[in-house]
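Note that one protein chain of the assembly has been removed; the remaining protein chains are unaltered in position.
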Amino acid sequence: MAKPSLLSPLKSAGFLFKKPKTLRYPFELKEPAQRYRGFHLNDWGQCTGCGNCADICPNDAIQMVEIPELEPKLGEKKERPKLDYGRCCFCGLCVDICPPGSLRLSRDYFHIHFDTDTFTFLPKDEKANQENFLPAEKYSVLKASLSHRKENYEGFVSDLQYTLFEPERVHMPEVSPEERKVSFIEQVIGYNREEAQKEAGRCLGCQLCEEACPAHLKISDYIKAIFENKTDESLQKIFEDNPIPAICGRVCMKHCEDACSLRFRGEPLAIRWLKRYVADTTKDYKSALEQKHVKPSGKTVAVIGAGPGGLAVAYFLILKGHQVVVFDELPGGGGTMRIGPPLYRLPLESIDKDVDYIHSLGVEFKFNTKVGRDVSFEYLLKNYDAVFLGIGTTLSRSTKVKNSKKCLLALDFLKDNKIGKQCKVGKEVIVIGGGNVAMDVAREALRLQHMQYPKNSVVTKAVSLEDWDEMPATKEEIEEAKEEGIQFHPAWGPKEVVLDEKGCVKGLLCMKVKSVFDKQGRFAPTFYEEKERLLEGDMIIEAIGQAPDFSFISKKLFDQLKFTKYKKVYVDKNGMTSITGLFAGGDIVNVNLDAVTAIADAKIAVEGIDKYIC
Amino acid sequence: MKDPLKDKLTSAFDGIQIQPADRNQISITANKESILSVLSLLKSNGYNHLALISCVDWIEEKRFELVYILSAYMEKDKHFTDMEKTNIILKTSIYREKPQFISAIPIFENAEPYEREIHELYGIHFEGHPRLTPLFLEREYKTPPFRKDFDTRKYVSDVFDPIPFVGKKADKR
Amino acid sequence: MDRNQLIKWLKAPAKMGHKYSLHAVYFCTGCGIIEVPPSITARWDAERFGVLPVATPRQANLFLITGYVSVKTLRAIIRTYEQMPEPKYSVGFGSCPINGGMYWDSYNTIKHLDKYIPIDGWIAGCMPRPEAIFVAVTHLWTLIDKDMADGYKRYRDHYQAYRANQEHALGKLEWPPLFSNETKS
Amino acid sequence: MQMIEMILSPLLALIIGIFFLGLSRKIMARIQWRYGPPITQPVIDVIRLFSQKSVSHGKLFNLGIIFSLAGSLVLVLFLPLAQICPLSGSGGMLVILYMMLLAPLGIALSGGESANPNTSIGISRKFILALGYEVPLLLILLALMTHYKTISIVHIVSIQQNTGWAFVSLPLLLSGIAYVLILPAILGIRPFEVVQASQEISSGPMAEYGGPFLALATIQHALSLFIGIALFVNLFLGGAGNLLIFFLKMLVVFVLVLFVNAALPRLRIEQAVKYLWRWPTLLAFIGMIIVLIVRR
Partner (left out) sequence: MRELELYFGPQHLGMVGNFSITLKVEGDRILKATANPGYLHRGFEKLMELRSWIKNFPMVCRINVVEPDSMEMIYAMGVEKLAGIEVPERAHYIRSIYLELARVGSHLFGLWAYANMLGFDTVAQWAMYHRDLVLDLFEELTGGRVYHIYIWPGGVRRDFPEGFKDKIVNTLHSIGGCVPDYDNTFFNNRLFYERAKGIGTVTREEALAMGGTGQVLRATGMQYDVRRVEPYAAYDKVPWEVPTREDGDAYSRIWVVRDEMIESVHMIFKLLDAMPEGEVYNRIPNPFKWTIPNKEAYVRCESSRGELGLYLVSNGGDKPYRVHFRTPSYTHGLTILEKALKNASIADVGNIMISLYVVAPEIDR
């Protein structure tokens, strides 16, 4: 510390002759920093309207407003965030939580106005709102406002490394491909409690999945219950909408996960596995669920088919106090679930767990009873207050190419392997089809090959009309199939099954596909006739689709049954077909062809039945 | 905490609970009668810095918890010991109905604004406090605002929201 | 200043005076005040625009209400606003006076400042940057030019309503009404 | 001729004073690393202030400020501006000494009417400060009068034109330095900006002025700037033969004073008075004694 002086301060006078350090705003502009947190930008193309930003806003500044003009899409709400700059504190929490990363902050920060109403604002970005975003040469600071902004002026954006949500899913332990391809051991091991809680903790509670789910399960609720380690409560939530969690937890087509808001920049929440976790950890449904005593209504309903739809109808009806009898030709419940999904995917015990619970509620099951053979359809219609038709698709379609009689059909193959005796497979198996059933068939055939020819080299080939990107099977199914060693031949169409002299299958003659769908998006494949190729194989399985079997219905009644243009059974909003008292659901009604949609149909039908018989 | 002090405290006061130190933090729960003596004992044992007096409203248990947080100033200028690192949280409970307590001003001078604040925001009366006048608030509140049964959102929507806009804006809405 | 402005200035010197000599009340109403010192000092230098903080409201014609307004401050704000000589301009600075901002559910802050005193312009942001103050000043110039910055007139016209709102929020006011009852309401 | 001068002189003072106000803001700004307002800013301010409506606190409140301004205007008439000096013949320095007290008095009258505690503190400060610098000023003027054997400023100026500046003439050097030391106090700038100390007493006497009153007060402030410097230029820097040189001399003095203003903080009032009564008074006293000795 020098001695205080009177003269030393006068040295400051020297600054009179130096250039001032002032920024001569607005003539000298200072760009805001790269990360500046200014007004919002929202890419409406990416935004899903999930509302996480509104939930995290500490100031209640974000409101989700409905935009009627938006086209509805899967996993998207017709809502967009609306900002109130009379509330916003520019903290950027909304940016860090935004799962698709559509909400960003720009470097604009001017809005000066005499009217407070202009401070509420629906953020859009340059793409959606071009007139408000001006290129740098047209932009003027002095006019800057919410409707006069600069183009390409992104500031604080979401960074996957620093997001508030966890983009990566908890790894699901699986049996390795080498191990699983030689047995029918269940591929997925399942979460333990910590893993399940951790995974459940990723859920942001935006409920996009609930809208996407055909049966509208209360997904965020039951996942929250899992997070809080209340599996019983979670199971109760599931059972409100879905009585077969053990089945659905394994084979559901998980429309919910396709809609999960985390899917954009990370992996979607493992909703299906979590449902499976709940179903599996609960040893006994009965103790976990409270059974309410309902006064019996005295009405009886017949359900044809014990598939997911039939089971769901039975369950919901019994809860309403109606007597239910379920008829099925198979020796156990589950319908297609019992025969379709291979054992490594859906073990029989899981099916029986769900079916047994429904049975324990008082539903009468008549297995090994084929309607039309053991009991007539007209009898059911006459003697029961209502009949639910949940027969599903039980006939496999054939390609009908030359010699296709020599091929096996997918459903028969699967059924025999699952509940009958194992098939003898060839060393080179060709599977025609690119759907999930084809994958199941191929992978099952592969396992059988490995089990039956443990020493020899074997090969399974999958032929599909569709190319990689169009293949209807799910991505992970294809991935797993590839892991296990299945050869894919996409974009090849079958032309002829080639036989050798003995009449045994020698191979499949294929031709290159030009296109699968026509301009309207209908299935109408065209081929390059000249590009041919012979795939060798000693066994061919056709897995190109299924059709329902209505043979048990008499001609007279069948004529009364109306169909939609997709060749589906027509039902009204109550789930009733054109025949009074006959309700229908499941694969014969909807185009989704999966379990959860069948449950959704069942719920509609149950309401209809209830209304009809009471 | 040094053991002698612990012994002193447990021997001198009934019903005192001392939780073991957790990351430089010791919680002591004492009876409300003995709190001032505990404070002065702690002060004479080196914990001479009253950092904070706080209050927690445990509405379900129908009690207010008064919290005194103490730490130690250094005894010598450049000498640091573990004692300075330690924060003592001294807690006591008082009834929620007509809450009353004794002022700690005679022991710690800077307790004055803290107690004044708690009086204002929780409605706890401190005996022996020279000026329990309003510190922060301008309006009068039936329930002191920091109590858990005071719902500030309801208050805002009841009191401020009905006030109408003026002029053009009022006509527009 | 271009030539047109020069002509206008010659026509209406008072208006130009109001525009280019905005003396601001230095009142730290809220946290927004933190950006006022930078803007009036060397880095940004608001004095280039004729903006200068002055000591008392009597000398000022610009009132920057910087940030949230607690009930206790509201009393001081009304007092200060009424002391300012007409014509006077008030600018709400930051989110909080517009719609409550961060403190929308606080029992001790008011949400809409324009219910109590008229405001001529609002600046969005939390904090608005110093640049925003300058742009606001230029906007205010435009408003003054177009005679749209008429908050003080509105205050006179609707004084009864404003006073009623003030008394609703603050209880009885200890000072007499600024305008007598005869003014139209 | 005298009539024209009577009008011209205050007008010039006004222009120069307001120019100095603008200049001071500009120069201060430059020392503070910034550009500062346009130099015409005080004019705009004054125009704006005149157009504003303001509350009056009573007749005396209105009269006081006019009284103060009138005092300053009349004082200008007694000051020679280069060749212009409307009332050169009469009064002389004693009048100036007397008139210089009028301005604070007017402000005091006016401020006393408004019951603002800051104003009353400001007024008391103003008088204390005036008391502080009047003593050395009186001694300095006495020394000058004794040295030049006249009380007329015009004479003093004309003598200096012949014999050189008083500031550099040995006998008057100390008095000159004393004047320099009290000049900030006369001008009311730092370190003697105690009267208007806005950060302490909200600009003191001006606290209740708004609108036209403040405009008048600003003009009065500008005039007092002019008077303080013009007096120094006349008494110690030999006045000037023409207006330009007079103005340049004033400018130099003003800029130097501004450096002090920029580099020093404000003193407390008692420190200010203590200072004023110590060093400048001492110097002025010694200076006077020297003058007396030299006279012998």
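As written, the chain order gives the labels A, B, C and D, with residue 1 at the start of each chain.
Heads up, the rule we're going with is that contacts are C-beta pairs under 8 Å (C-beta built on N, C-alpha and C of every residue); 3 or more make two chains touch, one makes a residue touch a chain.
Because the structure is predicted, anything quoted here is derived from the model rather than measured.
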| item | value |
| --- | --- |
| For the chain not depicted, the shown chains it touches | A, B, C, D |
| Hidden-chain contact residue, picked from the options D:A103, D:A178 or D:I201 | D:I201 |
| Full-complex contact with the absent chain, from D:A13, D:I156 or D:A262 | D:A262 |
| Hidden-chain contact residue, picked from the options A:C89, A:I238, A:C256 or A:V458 | A:C89 |
| Touch with the omitted chain, as defined above, among A:E66, A:D117 or A:D159 | A:D159 |
| Chain B, residues in touch with the chain not shown (by the definition above) | 23-25, 27, 48-52, 54, 56-57, 67, 69, 71, 73-74, 77-78, 80, 84-85, 87, 89, 108-110, 112-114, 134-138, 145-146, 150, 152-153 |
| Residues from chain A at the interface with the omitted partner, ascending | 1-6, 8-9, 11-12, 21, 32-37, 55-59, 89-93, 96-97, 105, 155-156, 159, 161-166, 201-205, 224, 227 |
| Chain C residues touching the omitted chain (full complex) | 25-31, 33-35, 37-38, 41-44, 53-57, 68, 70, 72-73, 76, 80, 102-103, 105-109, 126-127, 129 |
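As a convention for this text, only the chains that are shown with their structure count from here on.
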| item | value |
| --- | --- |
| Sites on chain A at which at least two other chains make contact | 20-22, 24, 116 |
| Junction residues of chain C, two or more chains touched | 42, 45, 48, 104-105, 112, 114 |
| Sites on chain C touched by chain D in the complex | 13-14, 16-18, 20-21, 23, 41-42, 45, 47-48, 50, 52, 54-59, 61, 83-87 |
| Residues of chain B touching chain C in the complex | 136-139, 141, 145, 150, 152-153, 155-156, 159-161, 163-167, 169-170 |
| Chain D partner contacts - residues on chain A that touch it in the complex | 6, 9-13, 15-16, 18, 20-22, 24 |
